[in-house]
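Beneath this line is the structure, given in structure tokens, with notes to follow.
Shown here: the complex without one of its protein chains, the others still in place.
On to chain A.
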Amino acid sequence: YAWDANEEYLFKAMMAFAMRRYSSKSMTQISNVLLCNVTDRVSFWFVVTDSSKNVTTVPGSEVEAAIRMNRNRINSAFLLSDKTLQFVKITSTLSPPVEPSTPVWLIVFGVVLCLILAGIVCLVVAGIHQRKKKNKESTERENLEEKCEVTITVENGIPCEALDLKAGHINGVFAADDERFTSL
């Protein structure tokens, strides 16, 4: 926005407001705030007069303290900030950074560590499980091989125990037909 007489009026009003809030005795009027040396840069000097005390100026320290107290109201009236609206010789107080009770990084670290430990435990348990299975398999195979070594008789590739020698099929061609052979 452009700086014109209306903005100057607002500025005088804000200064009067700040002085009223600060010193609480005040009958500070807009007419008490005087601007001078207004430049195109939009910079100017101003004084606040005190009408009750024979038109003397209010000491600078009081004005400074008043501005300091109401800085954010003044800033927001002009839609500016501490950087863009500068009062010479008044430095802004620094707001402390927000510090949460538990540092955020500890929380993230906790999450990461839990994931890692869960992964390690899973892998180790899976490894032990696999090893037990392999051990069981290898002992079974060993036992079977032992048995085979003792009584291994293989008939056409089939171990004899698999063949049930008691239950067999009688081959009709060879066994049944006794009358084929002529009797002597």
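As a convention for this text, a residue touches a chain if its C-beta (ideal position, glycine included) is under 8 Å from a C-beta of that chain, and two chains touch if they have at least 3 such contacts; residues count from 1.
The criterion applied here is as follows: contacts and distances are computed from a predicted model.
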Per UniProt record, name of the chain withheld from view ["Actin-related protein 2/3 complex subunit 5", "Translation initiation factor eIF2B subunit delta", "Transporter" or "Fuzzy planar cell polarity protein"]: "Transporter"
Residue touching the undisplayed chain, where the options are A:35, A:69 or A:117: A:117
Residues of chain A in contact with the chain not shown: 39-43, 94, 96-97, 104-105, 108-109, 112-113, 116-117, 119-120, 123-124, 127, 131, 152, 154
